[in-house]
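With one protein chain removed, the remaining protein chains of the complex are shown where they sit.
For chain A:
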Amino acid sequence: MELDAIDRALINRLQDGLPLTSRPFAAVAAEPAMAEFGLDEDMVIGRVAALREAGVLSRFGPLYNAERMGGGLSLAAMAVPAERLDAVAALVNAFPEVAHNYARDHALSLWFVLATETPERVAEVAAAIEARTGLAVRLFPKLAEYALDLRFEA
C-alpha cells in the first residue's frame, strides 16, 4: 500500500491519541491541523480501516499498560545455539504469556517479553521455559522508565 500525504498526516496525528468524545473521528477531521485535507468523519474512518487492513497500523485502539492492571511484565533473554534457534523459539512462543519475541545478533540471541496475569507468574513462566528448553532464562524487569514514546514519523 502506497501512503499519500493524507495517510501520513493521519498516522502522525493518530499516534498521539484520539480525543475521548462520542464522535472522535469527526473531532479529528475538524481539527485545524487537519483542515487542509478536507476530511470528514467517514473519510477518517475509511482511511484508518484501510491502513489497518493493509497492516500499516498494527493496532488502533486503547493501549493498555499491563503492569498498571496488576499483571507482571518482564523482558527476558536466552543464549540459544544458532542451530536450535527455531526449535527453541517455537517452544517459547507456545507460552501464551510470551508477547513479543525477537532474534538478535548476540550471544543472548532470543529476547522476549513475558506478560502475565500476576507479578509472581513471571518467575514461574521463566522456570517453565527453562524446563521445556533446558536453557537458562535471564530476566530483565524494568527498574525505571525514562521514555516510552512509540511514535514514528510517517
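We adopt the following convention: a contact is a pair of C-beta atoms (placed from the backbone, for glycine too) under 8 Å apart; a residue touches a chain by one contact, two chains touch by 3 or more; residues count from 1.
Simple rule for what comes next: contacts and distances are computed from a predicted model.
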item	value
Identity of the absent chain, which is to be given by its UniProt protein name, from "Rod shape-determining protein RodA", "RNA polymerase sigma-70 factor, ECF subfamily", "ATP-dependent Clp protease adaptor protein ClpS" or "siroheme decarboxylase"	"siroheme decarboxylase"
Absent-chain interface as seen on chain A, which is shown	10-11, 14-18, 20-26, 41-42, 45, 48-49, 51-52, 54-71, 75, 89, 92-93, 96, 98-108, 110-112, 115, 117, 138-154
